[in-house]
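Apart from one protein chain that is not included, each protein chain of the complex appears where it belongs.
By written order: A and B. Residues from 1 in each chain.
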Amino acid sequence: MSAMISIQNVNKWYGDFQVLTDCSTQVAKGEVVVVCGPSGSGKSTLIKCVNALEPFQKGEIIVDGISVGAPKTNLPKLRARVGMVFQHFELFPHLTITDNLTIAQTKVLGRSKEEAMEKGLMYLDRVGLKAHAHKHPGQLSGGQQQRVAIARALAMDPVAMLFDEPTSALDPEMINEVLDVMTELAQEGMTMMCVTHEMGFARRVAHRVIFMDKGHIVEDCDKESFFGSPRSERAQQFLSKILQH
Amino acid sequence: MNYNWDWGVFFKSTGVGQEIYLDWFVSGLGWTIAVALVAWIIALILGAVLGVMRTVPNRLVAGIATAYVELFRNVPLLVQLFIWYFLVPDYLPEGLQTWFKQDLSPATSAYVSVVVCLGLFTAARVCEQVRTGIQALPRGQAYAGLAVGFNLVQVYRHVLLPQAFRIIIPPLTSEFLNVFKNSSVASLIGLMELLAQTRQTAEFSANIFEAFTLATLIYFVLNMSLMVFMGWVERRVRVPGLMVGGK
């Protein structure tokens, strides 16, 4: 398998404070990787580096053969090829659901209105929300908004999807509807990198699990060995805390 | 002293041509609206550009906008007007200078000065509102815009500005009203707008109280109509399910 996302020795500082230290890992095409770790461990920062929403000072990230850090890289073009789902959904509240789904397709990819609409509605149907097409985001529940956000990213035909804590802002009863969509997506072979605390999801769906702490990648192994016998003490503590729930 | 109350004064002849005093008020109101509306358009466009400049991650660009705001906010409006009307024309290129000083009628050159002055003055205030509106948005919105592949211009155009403008409609409304009130300084460089006509009526007819009462009423009605208009705008652009001014 070839690497869709390759992260090599990435270092990042906020002023004097180092948030990422020598992070290296790879996500192969069709692979689902879950990134977990305590808050402040740098996992959200790392995933935002992948599509250059956060700059990094040292190291290299290559997505689908394109270097993210290289100054001549066309970042909008790169980002259009990578879908991202945020903790707080970040749908555009002033636009209707259909406009949310089509605006980047028409303005960034240059698709026709009809083509964008057709594609957008297809994905909206897939996440089970076709009936809400003409509403505004504020009229939907959190779980529904997050499913629209996933559809918005998918409509761009991304080569990979990044999930930044997609369920942590949701009420418990809405978490599963979002995880179900993500699971389906994984089963279809989408390349996915997910920052999440949902260990059940990781167990069922992930191929590999990365555990981060204080800006370091502490564990990076297949899920069987991660859940079976994590090597580091920090990962053991984290797991025992999270699995108690 | 006897004061001759006469509410019918507005229908009396001014002694200038066929005009009655009411004609003066009507033409004054016309100038007031003409000054305020054009100045407001300048202020909105320039203010939006400056407001965006203050929020971009570039020190030089943000610094230019900050300097603009500080300069135009800390010099009295009247001083700015005098500079635009008395000083700037002398430093215009030859052709433009003759055009401004000789080809334009006195009313037109005063009009141009006051519109430019008031437009640039108000732009500094609009800039601050726009900046506040943009900064009030959650940071994730800019991220989300970038993540779907927008460049910076598109992020502002499609994501940040449409939301920021909705948030700032109430403070923008009061700036809009201020433009109308501030346009009265035009009377001090001889433009016969509403206040100048009021003063002239008071002095011609000696019916001071009637003249100023009518002017007050006109300003009052003007204010109310503008507020109703902006309320209508706010309702038209209101987004279902979105708490404006919340967060």
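We adopt the following convention: a contact is a pair of C-beta atoms (placed from the backbone, for glycine too) under 8 Å apart; a residue touches a chain by one contact, two chains touch by 3 or more.
Just so it is clear, contacts and distances are computed from a predicted model.
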Report the protein name recorded by UniProt for the chain absent from the figure; options are "3-isopropylmalate dehydratase large subunit", "Pyridoxal 5'-phosphate synthase subunit PdxT", "Sulfurtransferase" or "Glutamate/aspartate import permease protein GltK". "Glutamate/aspartate import permease protein GltK"
Looking at the whole complex, which visible chains does the left-out chain touch? B
Using the document's definition of touch, tell me which of B:A43, B:A142, B:V155 or B:L195 contacts the absent chain. B:L195
Residue among B:Q129, B:S184 or B:S205 that touches the chain left out of view: B:S184
So which bits of chain B touch the chain we can't see? 1, 3, 70-71, 73-80, 82-83, 86-87, 90, 177, 181-182, 184-185, 187-188, 195, 198-199, 202, 208-209, 212, 215-216, 219-220, 223-224
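Criterion: only the chains that are shown with their structure count from here on.
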Between chain A and chain B, tell me the centre distance in angstrom, where each centre is the average of that chain's C-alpha atoms. 47
Using the touch definition from the top, list the residues of chain A that touch chain B in their complex. 48, 51, 53, 75-77, 79-84, 86-88, 90-95, 103-104, 107-109, 135-140, 152-153, 156
Can you list the residues on chain B that touch chain A in the complex? 138, 140-141, 143-151, 154, 158-159, 162-163, 166, 239-243
